[in-house]
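Of the protein chains in this complex, one is absent; all others appear in place.
On to chain A.
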């Protein structure tokens, strides 16, 4: 059923994004320092972090809207922060970006918003434009609202329209800033399925910023956590979900016990009090199985459940991966 190696014979697809030593500050105040990570080509990665730690800033830096103080972002052999304006516009054609608030053009209705990239960058006839736009609107469930202006619809609808616009040019690198915030649970479930299906169909590289723990635990191949001005950890989903590192553990399991407090970082007194009170961390919950494409076929970036744990001699929490047998299938 599965290939025995992790894609060794398959030709490499998608675009890899390699970030090295990236540092960004505003007016002397560093947002994060020395961020190094690689978004593997064709895989889904999720970026987590407490509010205000600079996740949105990170996405904007990745597309060259903000210039980092130091560090490099390598995409197809080009170092983004050092590109000329013109070359940057070229590289950006690889990207599809959903901004945190949708960032729709307020003067255009939803149809024109989604059609905008097509009309600007392709010479497709209007009938073809219509077909593609309706296909994308259908995908995000907005058919019927296409003549509304962004000011006349709800936040969740704006999000979905932004999503449709980000996907309309079939981008190879997809950056979503909180696609699921402001969406109801049912839509969030559909959206997560959509992300997995899209990844299977297009082999695009995904980076998704989210606050939804369920999304973070079930959708991605890789998870990253920004905390306190640096990248606390970045790696395969199973590595973070089985990690006992306090910050990662606290965040991924949405607990109050741990180094993160209401104001980002608990002070020493609070931590000591916690230790003195002998607060026990609850055991790690089981690692849930990963969301699969709806057509039952395999994604290229997909790894066998339990593979990482098995290879690294980590015992996953009991009950992990549902009823799949850990480490046997490989």
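Basically, contacts are C-beta pairs under 8 Å (C-beta built on N, C-alpha and C of every residue); 3 or more make two chains touch, one makes a residue touch a chain; residues count from 1.
In the analysis below, contacts and distances are computed from a predicted model.
Considering only "SWIM-type domain-containing protein", "2-amino-4-ketopentanoate thiolase beta subunit", "succinate dehydrogenase" or "Phospholipid/cholesterol/gamma-HCH transport system permease protein", the record for the omitted chain gives "Phospholipid/cholesterol/gamma-HCH transport system permease protein", by its UniProt protein name.
Note on the undisplayed chain: of the listed residues A:16, A:34, A:101 or A:274, the one touching it is A:101. Residue in contact with the omitted chain (choice from A:24, A:60, A:160 or A:237): A:60.
Summarising the interface, chain A meets the missing chain with residues 60, 63, 65, 85, 89, 92-93, 95, 97, 99-101, 103-106, 116-117, 120-121, 165.
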